[in-house]
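The full complex has more chains than appear here; those shown keep their coordinates.
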Amino acid sequence: METLAPAFVYRHTKVRITTEMTTEFIDLTDSLEELLAQSRIVTGFLNVQSLHTTAAIVVNEREPLLLSDFEVLLRKVAPDDVAYRHDDETVRTVNLSPGERPNGSSHCKALLLGSSACLNVLNGRLLLGRWQRVFLAELDGPRSRDISVLLIGEAAQ
Amino acid sequence: METLAPAFVYRHTKVRITTEMTTEFIDLTDSLEELLAQSRIVTGFLNVQSLHTTAAIVVNEREPLLLSDFEVLLRKVAPDDVAYRHDDETVRTVNLSPGERPNGSSHCKALLLGSSACLNVLNGRLLLGRWQRVFLAELDGPRSRDISVLLIGEAAQ
């Protein structure tokens, strides 16, 4: 498929999400599809970014038990109960916020998962496999989270 | 380098790959370069997505022993021989397929690797370092796999 596209459309949306648990996978797929439909973009890219350092964007299957397996995996790789220098108030001097919760392990989990996903758009739909869903991975909740969604592509006339 | 690009080209291709092993790194680089050459795109982005939740896209070196090190690493982080709730038929109720193989560990590996890579295109070539190659990481094979490749950019006149 190859198309000349003299005109181009952008659409940016910031989405706010209130998370309810310490670790939580929130399925963004339907919201992203809706933003895509509103943009009338037929072919292009959708780039979705977490605007946080303790929340990630991941693509995988929406099966509740699997999501709890992911939580176990992340806790094993970056346990909550080991010492993180980021959480040591006796030595830290940078980026301190009043009432900040200890969250070195949450940052470590986010580092491994990544903060964004760039998705292909074709025929006005996100190109996802049968089992693929796009999630915000909350790793330090509950919190209020902002997500940036930028769509670029050719729109239907 | 800065160019005005009044006309824009898209090219989408779905590539099917049959994998042969449980874990396997399949070098996509030559295929991607060929799709790029066919598109005649000179400057732009190539976004390559796995359409699966147990297969990932990664960029690293094609050195067979290193690829076996990667397999060891992934097996250490997400072992096959521990219990995953996703694989527990006595409790799971969602997304069940007849004859599904236990693959909780494969999903965990895919989660850590990521499902896509966005690559820069310059002078009609993928911008890759000397040792960089783009791989489909099969984590639950053998299977038939689909990859989505979307190229967007300015084409040669």
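Annotations for the structure displayed:
Note that the chains are named A and B in the order they appear, and that numbering of residues resets to 1 at the start of each chain.
One rule holds for everything that comes next: a residue touches a chain if its C-beta (ideal position, glycine included) is under 8 Å from a C-beta of that chain, and two chains touch if they have at least 3 such contacts.
Since this is a predicted model, take the numbers as computed values, not measurements.
Identical protein chains form the entire complex, numbering 3 copies in the structure file, with 2 of these shown.
Rule of thumb we're sticking to: only the chains that are shown with their structure count from here on.
Separating the CA-averaged centres of chain A and chain B is a span of 19 Å.
Contact residues of chain B toward chain A in the complex are 6-12, 39, 45, 47, 49-53, 77-78, 84-86, 88, 91-92, 94-95, 104, 107-108, 110-112, 114-116, 118, 146, 148, 150, 152. Those residues of chain A whose C-beta lies close enough to touch chain B in the complex are 1-6, 8, 43-45, 58-66, 68-70, 73, 77, 112-114, 117-122, 127-132, 153-154.
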